[in-house]
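Only a single protein chain was left out; the remaining protein chains are all shown in position.
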Amino acid sequence: MAADTFEFTMPSLGADMDEGKLVEWLVKPGDEVAKGDIVAVVETAKSTIEVECFHPGVVDKLIVEPGTTVPVGAPLATMSSGRATEPSRPAAVPAESTPATPAPGPVAGDRPPVAGPLIRRLASQLGVDLSAVHGTGHDGAITRADVRRAASRQPEPAPGPQPPPPPAGVRISPFAQQLADKLGVDLATVTGTGRAGAIRAEDVRAAAERKPTEPAAAAERAEPTEQPAPVSRKEAATDRNEAMRQVTARLMARSKREIPHYYLRTTVDVTDTLAWVRERNRELPITERILPAGLFLRATALAATEVPALNGYWQDDAFVPSPTVNLGLPVSLRGGGLITPAIADAAQLDLADLAVKMRDLATRAKAGRLRGSELTGATITVTNLGELGVELVYGVIYPPQVALVGIGKIVERPWAVDGELRVRSIVTITLSADHRATDGATGARFLSALSRALNQPERM
Amino acid sequence: MTTIEITYREAMRAAIRDALLRDDRVFLMGEDVGRYGGCFAVSLGLLEEFGPERIRDTPLSESAFVGAGIGAALGGKRPIVEIMTVNFSLLALDQILNNAATLLHMSGGQFNVPLVIRMTTGAGRQLAAQHSHSLEGWYAHIPGIRIVAPATLEDAQGMLWTALRDPDPVLIFEHGSLYQMKGTLDNGEIRPVDIDRAAVRRPGRDVTVITYGGTLGTCLRAAEELASDGVDVEVVDLRTLRPLDDATVLDSVTRTHRAVIVDEGWRSGSLSAEISARIIEQAFYDLDAPVERVCSAEVPMPYAKHLEDAAIPQPADVVSAVRRVVGDGS
Partner (left out) sequence: MTRDEAHAAMRDALRQVAPDADFDTLPPETSLRDDLELDSLDFENLVVQLSERAGTRIDEDAYPQLTTVGGCVDYLAGLQTAR
C-alpha cells in the first residue's frame, strides 16, 4: 500500500504571526508521530512555542533546518500517512545506524515568496519587506492586497541608536533576495554595492559572513545549545522585546482601526464569594487553591455560554459563533511583553480544573514552553489588571474576537446591603465589545450573567 | 589521426563536397556558384569536380532559384541553395516564408521540404548598408524552418550534412567575417554535428555571455581580457537560433546569476530581446543583476571603417557590459 505523503507546515500561531523561526526538531526522519505529538519548537516574535502535528504519520524528511525563519504555511517537513509502509530494514542493521539528522546543505523546499515585478515595485514604494509577507494568492503568490495589508501593519521605525532602516525603495536583485532568505540575513543590515545602491548576492554573502562578529545579530542566530555571552543574551532579549512590541502594536492598531468598540461596566459585591473560596481553600491541596482570577475565568465561561453572541469571531463581515468557549488569558512576561494563551473549551472545566489549567498555562507561558495549539483559538479574552492595582479596565479587543472582559482590583468599599451600610469587597468588571457583532443590550445581558455567576460560587 | 590547418571557407567547401559525394540527390545552386566559384569562393573547384548538373549557376533572381529549390526538394532532391547575402534573401522571403515554411502544414503533412539554404550575413567588411545586415533574427521568428549559425570550424564542416538530413527547411547563416578564420581540424572523415543544442564554448563562474555566429570570437576575446581582471566569463554559443535551446542557456544563467547577450542584429525586436525575455520568464528569481544586451547601433550599416566598427559589437563593448553586471556599481 502506498503511503500518502503530506507536508507539515509552519503553523499560524495567531492572527499576528506572519513567519516563524524553527528552533529545534523534536523528531527525526523515520519517527512515527501520533496526532497531537509535539514535533518541533518554533520561535515567533512573541515566544518559543512547542508545535504539534495534527495528522498521524511517519516523518520522511526535515526540510527546514533549525535556525531558519520561514513564512507561515511554508513546508517544514514531509510526512507520510501510511503506517509501516517503508520496506522493513534488514534485521542486521540496528536502527541507530541510520543518520539521525539530515546532512546540512541547501534547504530544499525553502522557496522565496513568489512576487512579480509589480508587486515588488509596490512593496518597495510602501517600504514593505516581501520576505515577511505571507502570500494568499495562487501557489502562495503575494498579491497587491497582501502587500497593502503588510504596509498597514508596518511598525514605525524604532527610535534610538539602532541602525537606520533601509531607505524606502531599496533595490535588491531577485537572487540576492532569495539568498538573504536562505541565509537568514536581515536586509536592513546589508549595504548594496550594485547600480543605484542595489543589493546583490555578494552583498548578502558579505553580510552573512559579518554576522558572527556583531553581538546582537550573533545572539539572534546563536544555536540553542550554545551559551551566548551575557551581553548577547541581554541584547537578544531587547530584540525580542522590540519584536513583541511591534507585533502587539500591529494587532492593537488593527483592532482600533477596524473594531467599533463599545464599553459597559458593572460593579459586583464579591464578599460572600471570597469567603466561600477561603473556606474551600482550607480543604484543598495547596497547589489546587482557587485564586480570584480563576473565579473570574469561570464566571466568564458561564456567561459566554449563556450569551453566545459574544463568543466567536468577526470574519468576512459576519459574526461566526464558536461552539466552545476558549478563554484567552493575557499573561505578562517577566522582563516585559504580553502573550495570550487560550484555555480550550473552558466551559467544560469546573472551577478546580480551570484553576489548575490556568496555573499550568501561565507558568509555562512565562517559561516559554507553550504549545502551538495553546496560542490560538481564543474566542473571548479575560484581562485581569486588578492585581496591579487597577480598578477599571477598558480593554482593546483581540481581532478577530468580538469581546474582551476586563477585571479590576478587588477593593474594600462602604456598600449598602439590605438597607445597611457595610464594608464589602467590590470589583468592577468591564466589557469591551464589537458593535458590529452585538449591541449594548446583548453586552448588558452578558455582564448580568457574569455577575450572577460570580455570586453563586457553589454553582460554579 | 593527423590534423590539418583549414579555414572556415575550406571547411564549408569540404562539407558541400562531402554531401555531394555521399548522396547523389544533393546539388548546389545559386548566383555565381559555378564558374566564378561562389561570391565568397566557397564552391571554388566544385564545378570542375561535379559538373554543371550538380553545381548550377542561376539567373539573378533569388525568388526564382529559391522557388526552384523548393520544387526540387518537393520532387525528391536534396538541394543546397546559396544566397549571396541575407539582404538579398529578402527577394526570396516570399518563397521561404510562404512556401518552404508552410507547405508541410498546408498539405496536412503530405509534403515536406528538405531544402537547405546557405547565406552570408553580418558586417565588418565595409560592404555597407545593402550587404551587411544581420537579419537571421527575423528568420528565427518563423515557425516551420530551422535556423543555424555555425561559428566554429567544426560546425561549418559538420552542420551541413545534418541539415540535409532534416526533412524540413534549414537556413544556414555564415557570418562573412568568418570565412578567413583559420584553425585545425581532424584530417579524415567529415563529422556531422547536431543542430539542436547550444554549446558552452568557455566555462566560467561569474557571468554568462550568450552569443552566436560572428560575435562568438568577439565574446571570447572579451572573456580573455576580463579573465585577466579576475572576472570568470562563461560563453554560450547558441548554434541553433530556431528552435532555441533554452535549457543550456538557463542552466548557465542559473549558475552564474548574470547574463549578457551579444547579438549583431539591431536591438529592437531582436533575437537578443527574445533570449532576454526567456531568461526573465524562466530564471527571474535567480538573477543578481538586470540582463544586459550588446547589439548593433540602430542605423543602416555605415561604409566608413571607423563608423562600421563603432556600429557593431566590439570586444570592448562586451567587456563594459560584463563589468556593468558584475561590476562595482559605478
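For reference, chains read A and B in written order, and residue numbers begin at 1 within each chain.
Rule of thumb we're sticking to: a residue touches a chain if its C-beta (ideal position, glycine included) is under 8 Å from a C-beta of that chain, and two chains touch if they have at least 3 such contacts.
Owing to the predicted nature of the structure, the values given are computational and were not obtained by experimental measurement.
J.: Identify the visible chains that the left-out chain touches across the whole complex.
T.: Visible chains that the missing one touches: A.
J.: Check each of A:Lys28, A:Lys61, A:Arg265 or A:Arg289 against the chain that is not shown and name the one that touches it.
T.: A:Arg289
J.: Which listed residue, A:Thr5, A:Thr143, A:Thr266 or A:Asn281, touches the chain dropped from view?
T.: Of the listed residues, the one touching the omitted chain is A:Asn281.
J.: From the listed residues A:Met10, A:Val247, A:Met358 or A:Ala378, report the one that touches the chain absent from this view.
T.: In the complete complex, the chain left out is touched by residue A:Met358.
J.: Mind pulling the chain A residues that touch the left-out chain?
T.: Spelled out for chain A, the touching residues are 278, 281-282, 286-287, 289, 291-293, 332, 334-335, 358-359, 362-363, 366, 387-388.
Following the convention adopted for this analysis, only the chains that are shown with their structure count from here on.
J.: Report the inter-chain centroid distance for chain A and chain B in whole angstrom, where each centroid is the mean of the CA atoms.
T.: 62
J.: Applying the document's contact rule, which stretches of chain A touch chain B when the two form their complex?
T.: Residues of chain A touching chain B: 112, 173-178, 192-198, 200-201.
J.: Under the stated contact criterion, what part of chain B meets chain A in this complex?
T.: Chain B residues touching chain A: 257, 284-289, 324, 328-329.
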